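Shown here: the complex without one of its protein chains, the others still in place.
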Amino acid sequence: MIIILRPEADPGPEELRQLEAVASRFPDLTLRLHRVQGAFQTLHEVYVFGPTRQVPTEAFAELPFVQRVVRVSSRYRVIGRHGGQAPEVGFEHRGLRFSQDSFHVFAGLCAVDTRQHVELTMEALRRAGLRTARMGAYKPRTSPYDFQGHGRACLPYVFELAGKYGIQVIAMEVTHESHLEEIATALDEAGHPTGVMVQIGTRNAQNFELLKHVGRQQAFPVLFKRGMGITLEESLNACEYVATNGNPRIVFCLRGVKSDKGDPHRNLVDFAHVPVVNRLTRLPVCVDPSHSVGRRDRAPDGISDIWHAAAQGVIAGANMLLVDLHPRPEAALCDGPQALTLGELEPFLEDMRICREAYLRRLAALRRGRVEAA
Amino acid sequence: MIIILRPEADPGPEELRQLEAVASRFPDLTLRLHRVQGAFQTLHEVYVFGPTRQVPTEAFAELPFVQRVVRVSSRYRVIGRHGGQAPEVGFEHRGLRFSQDSFHVFAGLCAVDTRQHVELTMEALRRAGLRTARMGAYKPRTSPYDFQGHGRACLPYVFELAGKYGIQVIAMEVTHESHLEEIATALDEAGHPTGVMVQIGTRNAQNFELLKHVGRQQAFPVLFKRGMGITLEESLNACEYVATNGNPRIVFCLRGVKSDKGDPHRNLVDFAHVPVVNRLTRLPVCVDPSHSVGRRDRAPDGISDIWHAAAQGVIAGANMLLVDLHPRPEAALCDGPQALTLGELEPFLEDMRICREAYLRRLAALRRGRVEAA
Amino acid sequence: MIIILRPEADPGPEELRQLEAVASRFPDLTLRLHRVQGAFQTLHEVYVFGPTRQVPTEAFAELPFVQRVVRVSSRYRVIGRHGGQAPEVGFEHRGLRFSQDSFHVFAGLCAVDTRQHVELTMEALRRAGLRTARMGAYKPRTSPYDFQGHGRACLPYVFELAGKYGIQVIAMEVTHESHLEEIATALDEAGHPTGVMVQIGTRNAQNFELLKHVGRQQAFPVLFKRGMGITLEESLNACEYVATNGNPRIVFCLRGVKSDKGDPHRNLVDFAHVPVVNRLTRLPVCVDPSHSVGRRDRAPDGISDIWHAAAQGVIAGANMLLVDLHPRPEAALCDGPQALTLGELEPFLEDMRICREAYLRRLAALRRGRVEAA
Partner (left out) sequence: MIIILRPEADPGPEELRQLEAVASRFPDLTLRLHRVQGAFQTLHEVYVFGPTRQVPTEAFAELPFVQRVVRVSSRYRVIGRHGGQAPEVGFEHRGLRFSQDSFHVFAGLCAVDTRQHVELTMEALRRAGLRTARMGAYKPRTSPYDFQGHGRACLPYVFELAGKYGIQVIAMEVTHESHLEEIATALDEAGHPTGVMVQIGTRNAQNFELLKHVGRQQAFPVLFKRGMGITLEESLNACEYVATNGNPRIVFCLRGVKSDKGDPHRNLVDFAHVPVVNRLTRLPVCVDPSHSVGRRDRAPDGISDIWHAAAQGVIAGANMLLVDLHPRPEAALCDGPQALTLGELEPFLEDMRICREAYLRRLAALRRGRVEAA
């Protein structure tokens, strides 16, 4: 059960007391307040845990500061839309808004290798007008004998250069709870020139202990990558571990699924799930065309498969793109073959702008049609 | 080995004799002439079968009417692009051009049920400006106890109504070689008011005997649907059965693949393979969002998953859409839940126009970028 | 609805009239008599088609020659066990009994190549005491450029040699209805020295027109191979096409499913489905370890993966083994790497005998345990 408070309500001790008083009339209920700092206003929701089946929604709905009470299924309790009843919310980080209406491109190094490559990449991003980047410091690799990332050693220069080039948010994978502290410490030491969105990789999509850890902190929003070998429902359930532990600032990322039917692509691109995730959850949806496609081949029309996959995500309303970019893909220590070159960045962004505009035109046409039909 | 003749060449007995003379200098070669009637010109290619590995391409290339000789791998010998060496060709049917540059929407009844529904559908198509339709007469169904289609009984009124409403080409599945004759007979009896593109369904994607039959006739082009449980390579190999038996007028249709990772969609949408099929083969590429998605749900943006999937195909350059449309989806005898209503047709086409225009803008931007870079 | 007649009943015109009389009291029912010639007795079942939901079972059950009336779901109407209510039946062919209690090994050439190889193989089978063989004349191949089988040209010597070496039943794939006639003709011309079990390959598992054809004839029992890219339920539904068209003499064959998770085997071996098919259907169950595994590797215990997979089928109660055997696997035109050599045949059969005995000991132990527990 979710109690959605009126937008203007700013629940203090008195309101919480009243909510607790109602809850105490039923056995074994516990309440948890959830505050969402949006761009224009702050929303408050109260989650009711316990045997809520026998609790009438009216019990809470009659309180004057309550807007609506939503009875939720046990699936996706916090992240869910619950058949459209629960509103989409979104969040802000470092002045940027992430929601089902926003659109951001996070481009950069899958695995940080040298300071010089970081600087060249950051510089290219600024030139292209981007304020968001991807930078991999901790790399989970299929074989223990592959390059595992520079880890915390590279954080100081990554954050310093982000600050120098005006990058506000960096998507960065973590594979252990200690990485959260290392990142927080390095940001502190650097004077917070940038922010981090911590990424849970596909191999850790059901590492529930790690999910609980990123759910229990508030410093970083979370970019959750779908598990490549499990169903969408299982991935959404896993994502709920983050939210129910206290951190609902999550972006859900599609990145393809493992299947022999995706060949010659590295994975079977699953971006037809963009509208599904939008419908089932309140979360912004990201797509990762680089890891989905994994190859640099071009169609006869001159456009590479990676660009086409990205376009497919955007035309269906994706809110974020995560894309590999490298000054020298051929020298990258990880996933070089799928990275864009710096020279491709601006044409790629132009391509994505065309697709995003087309998506917005689709929306406008649909709404116009509805008005005319009325 | 493929010998591509000069565009202006019209090979007569003398040219063929010269080709045979060269071939006879090597053991066990056989030649087959293939004539492609395009929109503006007629192309001629000669396929060389046998142990061609030790045949130097110069042997044929020095003939004056030969433009180029392409050494092909054994994979996709006829339908293949062979690393870009073999040109895309396309074909014409009933005045409509099908190629990797064209774009057509085939909408209509997954399974013909009543004459009235056929007429209402054809009327709606004409109103929307379409000259192409889908009409299912022969339905392969998973269970023998499901409706199997009206078969040849419905052909007379389907063709008559197509003529009445100006439909030039109907996509129609066949599941047995005898259906080809039934369709040909019915078209004859109706006075050829329309044309048919015969469709090989996903369950017959490796029914090689049927593929050989549709390959041995020239009356109908072929819409080949990818096998839902096999790899793309296996589907392309199967498609080659059609081409190598003599009929290269094929459209390759993506329609999703079976996977538990596609849920809640009926299949895992595979439209990221549009550029792959464009690159590997010379064939126009169709996408079928109705069977891929299989559900009518809408995203919170108001657009249904089927429209989004269709948009994803089009933004990546799909040349054809196959979409279920029904006057009363709730009463359809087959796959009703995935059909568009007649009222949705024009907004859907408007949506697809936006996407097709965006695709063309993407191409233009890319070419402009190249010129500037030069 | 299935009406099971008393074992001693031999329904003549009078009984059929009585059944029809009952049926005529309800709208739109049709009856079909199905006679099963077993080893010791003949069973009779009457299938009731139409809207049977509102027909009380008592209407038929009160007839004196009726033993039991089973209300069946629409799934697996003819082949189904219907929750254990419908008895397992089995059938006889050329003096051999096929049922969920029998056990046969069909070994031989995946693709007939030379008369000499056929003779060497048949001779080895007789020496090993086998009266059943596999011999492929019609080969569906993934690529049109691979060897497609000798077709009817090899039938005369295959049948003659079968007769010479006492082979009673040959499993032989058909890919087109005309092959049934070719086989029938060749058997006639040879004087019926042997019998044929026609095999539907995995690529034709949903070629419903072919399934209807093999269902409409009574000359040959049918070996139905599971579709490699579809669910078990879909394969069973497809198999029902054979049965409902009149031929319930079917063996259901597991042969692995396509999946990248089966590597390094050619397919993911699915023999854990042996008890499932036994439970859901009345059909004997075959396993094909050769096509499932597809490689000749040995475990460190000296036993090859193919033998191990076969053992897994047998220990779980498989009723039939289909296994590739070739006098010179390295020279085979199709699937050589997975064939047993002639020298391996007897050790392999000894291995399978150990497994079959172990299966029977498992059954005996279970029954003993139950008696003791009582």
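Points to keep in mind about this one:
Order of writing sets the chain letters: A, B and C. Residues in each chain are counted from 1.
Keep in mind that, in the parts below, contacts are C-beta pairs under 8 Å (C-beta built on N, C-alpha and C of every residue); 3 or more make two chains touch, one makes a residue touch a chain.
Worth saying up front: this structure is predicted, and the values here are computed from it rather than measured.
Within the full complex, the residue among C:114, C:217 or C:231 touching the omitted chain is C:231.
The hidden chain makes contact, of the residues C:46, C:72 or C:293, with C:293. Note that of A:34, A:94 or A:203, the residue touching the chain absent from this view is A:203.
Checked against the full complex, the candidates C:215, C:248 or C:317 give a single residue touching the omitted chain, namely C:317. Touch with the chain omitted from the figure is made, among A:24, A:54, A:142 or A:218, by A:142.
Considering the whole complex, the residue from C:52, C:114, C:178 or C:259 that touches the absent chain is C:259.
Within the entire complex, the positions of chain B that touch the omitted partner chain are 258-260. Chain C meets the missing chain through residues 81, 84, 88, 100, 230-233, 257, 259-265, 268-276, 278-279, 292-293, 297-305, 308-309, 311-312, 315-317, 347, 350-351, 354-355, 357-358, 361-363, 365-367, 369-370.
Looking at chain A, the residues touching the absent chain are 74-75, 77, 140-145, 175-176, 203-204, 206-210, 227-231, 234, 237-238, 240-241, 244-245, 258.
Everything that follows uses one rule, which is that only the chains that are shown with their structure count from here on.
Chain B has the C-alpha centroid lying closest to the overall centroid of all protein C-alpha atoms shown. Centre-to-centre, using mean CA coordinates, chain B is 37 Å away from chain C.
Centres computed as Cα averages put chain A at a distance of 38 Å from chain B.
Counting partner chains per residue, chain A shows two or more touched chains at residues 259-260.
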